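All protein chains but one are shown at their positions in the complex.
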Amino acid sequence: MELTVYLAGQIHDNWRDKVKQIAQAKNLPLTFVSPQTNHDRSDDIGEAILGEQPGALYKDDAASDVNNFRTQVLMQKADIVIALFGEKYKQWNTAMDASTAIAMNKPTILIRPTSLIHPLKELSNKANVTVETVEQALEVIAYIYE
Amino acid sequence: MELTVYLAGQIHDNWRDKVKQIAQAKNLPLTFVSPQTNHDRSDDIGEAILGEQPGALYKDDAASDVNNFRTQVLMQKADIVIALFGEKYKQWNTAMDASTAIAMNKPTILIRPTSLIHPLKELSNKANVTVETVEQALEVIAYIYE
Amino acid sequence: MELTVYLAGQIHDNWRDKVKQIAQAKNLPLTFVSPQTNHDRSDDIGEAILGEQPGALYKDDAASDVNNFRTQVLMQKADIVIALFGEKYKQWNTAMDASTAIAMNKPTILIRPTSLIHPLKELSNKANVTVETVEQALEVIAYIYE
Amino acid sequence: MELTVYLAGQIHDNWRDKVKQIAQAKNLPLTFVSPQTNHDRSDDIGEAILGEQPGALYKDDAASDVNNFRTQVLMQKADIVIALFGEKYKQWNTAMDASTAIAMNKPTILIRPTSLIHPLKELSNKANVTVETVEQALEVIAYIYE
Amino acid sequence: MELTVYLAGQIHDNWRDKVKQIAQAKNLPLTFVSPQTNHDRSDDIGEAILGEQPGALYKDDAASDVNNFRTQVLMQKADIVIALFGEKYKQWNTAMDASTAIAMNKPTILIRPTSLIHPLKELSNKANVTVETVEQALEVIAYIYE
Amino acid sequence: MELTVYLAGQIHDNWRDKVKQIAQAKNLPLTFVSPQTNHDRSDDIGEAILGEQPGALYKDDAASDVNNFRTQVLMQKADIVIALFGEKYKQWNTAMDASTAIAMNKPTILIRPTSLIHPLKELSNKANVTVETVEQALEVIAYIYE
Amino acid sequence: MELTVYLAGQIHDNWRDKVKQIAQAKNLPLTFVSPQTNHDRSDDIGEAILGEQPGALYKDDAASDVNNFRTQVLMQKADIVIALFGEKYKQWNTAMDASTAIAMNKPTILIRPTSLIHPLKELSNKANVTVETVEQALEVIAYIYE
Partner (left out) sequence: MELTVYLAGQIHDNWRDKVKQIAQAKNLPLTFVSPQTNHDRSDDIGEAILGEQPGALYKDDAASDVNNFRTQVLMQKADIVIALFGEKYKQWNTAMDASTAIAMNKPTILIRPTSLIHPLKELSNKANVTVETVEQALEVIAYIYE
């Protein structure tokens, strides 16, 4: 049974590559999808398509049109959502994607360091499973195939 | 037409009182509901009901059971959701409540300072309206009654 | 049994007043809701709340945020939708509101002159009932109370 | 990841061919579906199947039965909807298809010339992305595959 | 707890009056709604509102527009549906209303004589409860209030 | 685009074979599913699996458990429903299947002889298209592929 | 804000009276609904309405028709579900009602003794909150009104 996994979370390091390597090492038949991981591209995509906007607010709104379009297409295709929180950045998109996934009844795994237990406690409580590492998240998915 | 408004957002100052005063001044027939606004009570509610838990993680999980129960009951009763972001705190519950409301097709107003335009751009784009002050949020609601 | 009726359609004449007078004459226990019928107010509401925008596109987008918010709140409260098309104007909001109502399973009455039979044929086919006058639309609703 | 795209909009020029050519040039794995693009066939399909009807209204209603059946089947299969508005024609079917798609949570791209910014402002505001050219619409979809 | 009950079924005798009398005798806080029970009015309502149609098919289609509109409004308001089948007539509207109610998760009671056990067996199997008399149907509803 | 078509209706003649032959002649990529068409098997399936039941009512209820199970599985897989009514039999299962399909937003074609226009008028009005012959029904589906 | 609470669980002692007394003592504006709590009445209701059945299986099926009808009506009206498990009895109806409530997104509180932690662990994990006493369950609900 092939499953599609949406990888929500920050785009400042290569954690998604690590997820894919572990999945491959475990021979899990997973397809991964995710938001745009090139940060500049993500910020600039609105103007790249629609042309220059009259200020930061409008540039951001144009970019988010396209980013939200992408996320909606891919999350509707996903069977599972993994949302990773790190110690840096506000990560409101991660919270938004995880919350949306849960409201859509997508089985959802939260990854967060122990330092974030308290501020993420309500979201963690709504997710199916909360773990601390990407290895653990893949163990949760691998369990489906046992 | 009476409407119920859920007020999501930080619980560190009295912004909800201000919302209610403006609504009263405008004679809007609104009922307001919200998360627990006593911060200590919110953190302690799990242990207050279930007794001492074996560590911070478990205390937090017990508290979030009860907080999420409350939010689910009240948000299902709400016709409108206002979600306020301020410059301090991680505010992941605010992001979670706003995202859940949007996924439930609840008409949603985001309030955020201009300093947060960029990090909130995707959530702002999904909300119906984004404003900067509680006064503006109430103007949006008052417009329904014109 | 009290019913709420959303009156979608152009805001250039007083057809909604006529609807209300007929309903009153027939003693129908109906509450009517509608989009903003003051055309200038509708166009200006975004800037009225958010301040001046950098051009027509942005002014329009700000206004439509608030107009769509209002429509979503009121249509979710409506038991019935009446959508009136006249011979003038593009009336894409009327088509949008009628289509949205039908997709939400709201019982929907279309009012259109015979001159518009052809261009409205698919939308008319999806609506529950299509009539030519507001009198007829109220007769359809009055039939519920027979 | 193969995606199906419904192309709503006028059927008076070959804009859909242009969409397909660009998609092919970009090597996007897309399947395109659309309403009947032969205008006469679309108008006559009711009588072609059911025989002559007693007047224009009935001919139109018979045709729209079959056209709406086709649209419902194909839109339920679509992952994405593109709706193109041009400067001519009433295009109420385009507004109907776009609004229905949005109500069904289908990610939706609106294409419209700048001359239509104002009359389409509310529908544009509800769509995920609004662009001015088919090239831009395909750039939005191509972004999913980056 | 007040409940609204939709009474689907033939309109050739006064079984609905009997239902109401029993409910009153039992002091059940029920509101009853139903299709148009004046048979001629039900058949003629399309032409009564829209004017003469060009033949029986078109007269019937116009009438059913209005009858289906009424049923949709009232069934959406109903908490419970009773559908009564008798030994005469085709009663396809009764089957349609009962099936629609079941698909909408409306708790549904079927009343049918023993002579119809076999032809109604699949519909009876999908309904919550099948009984043979209106008295029994009201006993089922009265049980809610015990 | 392959589509699955559920063929609801009487099981006393071979109309489904005719549907399949026409589809094959037209080269339509359709898969057909249907209720059990062996009438005795359909009536006896409950006792065939569960053993003898204590009377006709219980035999019928056991059979309809299995028949409804089959229909639910297959209709959930269907993209389109064709429901055929003939002049004989009560055909309440056909009315039930068509009504359920419509309530599930399955695009639905009704086939009925002109003699049944009046008693089927409300159900016909809710279906997408009503035709008189299986040939016409297949023309409606073929139109999707034009 | 008045809320309706469905009290699922065994009907062998008066725990529901205790719930009501505590709610009254706390002045909570709650309406309580529940399954039939007279055990014999619950077992006999099918035959009481439909007459003697040909054996225990059929008597039970007739009773459960009426009991499930009652539960469906009342649970659809409920804002909150409390499900109480005790140490005796199989209590599969309690598990069924709690699971159905959770699948319907009804906020759900589980009450169970510590002796049942292990066998109820998956259901407890899906409920919003799990407590050990009716007092605690009412504290959870009272928290909504703080």
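First chain written, first letter: the chains are A, B, C, D, E, F and G, and each begins at residue 1.
Please note the rule applied: a residue touches a chain if its C-beta (ideal position, glycine included) is under 8 Å from a C-beta of that chain, and two chains touch if they have at least 3 such contacts.
This structure is a prediction, so every number in the text was calculated from the model and none was measured.
In the entire assembly, the chain absent from the figure touches the shown chains A, B, F, G.
Where subunit G meets the omitted chain, the residues involved are 56-57, 60-61, 63-65, 67-68, 71, 89-93, 95-100, 102-104, 114, 117-126. Residues of subunit F that touch the chain left out of the display are 31, 33, 36, 38, 41, 45, 48-50, 65-66, 68-70, 72-74, 76-77. The missing chain lies against subunit A, touching residues 1, 3, 79-80, 105, 107, 109, 128-132, 136, 139-140, 143-144, 146.
We take it that only the chains that are shown with their structure count from here on.
The distance from the centre of subunit B to the centre of subunit E, with each centre set as the mean of the Cα atoms, comes to 44 Å. Centre-to-centre separation of subunit C and subunit D, using mean CA positions: 23 Å. Taken residue by residue, subunit B touches two or more other chains at 65, 68, whereas all remaining positions touch fewer. Interchain contacts give a graph that is no line, ring or star and is not complete, per the touch definition above.
Inter-chain contacts, as defined above, occur between A-B, A-C, A-D, B-C, B-G, C-D, C-E, D-E, D-F, E-F, E-G, F-G.
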